[in-house]
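This is the structure, below, for whatever I ask next.
Just one protein chain is left out here, and the rest sit where they should.
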Amino acid sequence: MSAENLQLFEIFLRSKRGLDHKHVGSLHAEDHEQALEYARDVYTRRSEGVSIWVVRSDDICASQEDDSESFYDPSNDKPYRLATYYQLPDEVNNM
Amino acid sequence: MALDQEQNFQAKIDAEDKIEPKDWMPEAYRKNLIRQISQHAHSEVIGMQPEGNWITRAPSLRRKAVLLAKVQDEGGHGLYLYSTAETLGITREEMINALQDGSAKYASIFNYPAQTWADVGAIGWLVDGAAIVNQVSLQRTSYGPYSRSMVRICKEESFHQRQGYELMLTLCRGSEAQKAMAQDALNRFYWPSLMMFGPHDSESAHSASSMKWKIKRETNDYLRQKFIDQTAPQIEFLGLEHPDKNLIWNEERGHFEGSELDWDEFKRVIHGDGHCNRQRVQHHIKAHEEGAWVREALVRYKQKKKLKAA
Partner (left out) sequence: MAEVNKQAIQDYATRLGDDAVVIGHRVSEWCSKGPFLEEDLALQNVALDFIGRARMFYSYAAELANDGRKEDDFAYMRDHREYQNLLLMELPRGDFAYTMVRQLLVDVFNLYYLEQLQQSSDETLSAIAGKAIKETRYHLRRSSEWVLRLGLGTEESKKRAQTALDDLWGFTHEMFDLDALEQQLADAGIGVDNTSLQAAWTTQVKSILEEATLIPPEDEWKVKGGREGYHTEFLGQMLNEMQCVHRANPGLEW
């Protein structure tokens, strides 16, 4: 029996109000509550965060590298979604 | 197929793309990374002991707080690195077992005893200093999670080196006895710090493939030279004698040159002749075993809670 029977959690921090939560790492804990507390002790020792999310690592479903072609390549030929695709006269500023 | 994958993999490395956990990677790359990252993690965790040993004797409350925070960081860095290694499909338990049965290594510097209060300063300044030189180069390592851990760790570690140097500076500006204590600590920790960069490139077993895969970004000798160069003026500023009596400045190369290291000692200490080899591992095993019933209680408590909820 060991700590590795504890679950693995992924930790996300909001560094200040108005910004997104960002993944910072992971840790072991018994449950979500304890994971939150340890995240506070482990990942915010220097006031790095104002809000913490914890997610069980098992609950994350990640896309695979093999999916890349079918997932992302189709967007490559649709530059018309980007603002820079449209050439406007200089007179039309700041659009 | 395998060949394609390997070429694709190396092409990414060559293009300075990062490798991420779910990507295909050669088994040897994965193994090499696990070896290096877990060794790094173990070093942080074992490194808590020589300094942790002084927390209860720190000569001022400010130093006590600083040292506690510093040693806590070491533990935190160990934790970041264990998490990083876990993305490669190894568990923390397996890594800890390997540390405890001797099959995984940690930085041999921690087999040297921390004998006086000045050693706390020397460790922060020199040992963390050497570690930072290495870690800065590892911020560009090819494995994404490792690289990101290094960025985070480097940010935090510069405090470690500065508090160590500040501690030395205070001693050097203090009484004769304090200064002598600082000199003694420097004399003992200088050489093993240089050895932290590992054997010469020509002797290093893992260097070639690590460089090809950009796990390591700079060679042992290059990084060691960088450390020698940055340390010499720091020693002078403290007003201490340089432990290497043969150290000279080579104008042409733009580097300091000094004595050859005692590689026999290096090997002897790695292989068990250090003052603390057994002590460090036994301390770790003892704490781990004494904590077994706590971890058991946690798991049992969770199971009971689940049952109750069901």
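Annotations for the structure displayed:
The letters A and B name the chains in turn, as written, and every chain counts its residues from 1.
One rule holds in what follows: contacts are C-beta pairs under 8 Å (C-beta built on N, C-alpha and C of every residue); 3 or more make two chains touch, one makes a residue touch a chain.
Values in this document were obtained by computation on a predicted structure and should not be read as measured data.
The chain not displayed here makes contact, within the full complex, with A, B.
Among B:Ile13, B:Val45 or B:Ala114, only B:Val45 touches the chain left out of the display. Among B:Gln72, B:Thr91, B:Ser137 or B:Asn187, only B:Gln72 touches the chain that is left out of the view. Of the residues in chain A, those that touch the hidden partner chain are 3, 6, 27-30, 33-34, 37-38, 40-42, 45. Residue-level contact of chain B with the missing chain is found at 45, 48-49, 52, 55-65, 68-69, 71-72, 75-76, 78-79, 82, 117, 167, 170-171, 173-175, 177-178, 283, 286-287, 290-298, 300-301, 304.
The rule is short, and it goes like this: only the chains that are shown with their structure count from here on.
One simple way to say how far apart two chains are is to compare their mean CA positions; for chain A and chain B this gives 28 Å. By the touch criterion stated above, chain A contacts chain B in their complex at residues 1-6, 8, 24-28, 30-31, 42, 45-46, 62-65.
Listed in rising order, the residues of chain B touching chain A in the complex are 20, 22-24, 69, 72-73, 76, 79-80, 83-84, 86, 91-93, 96, 149, 152, 156, 291-292, 295-296, 298-299, 301-302, 305.
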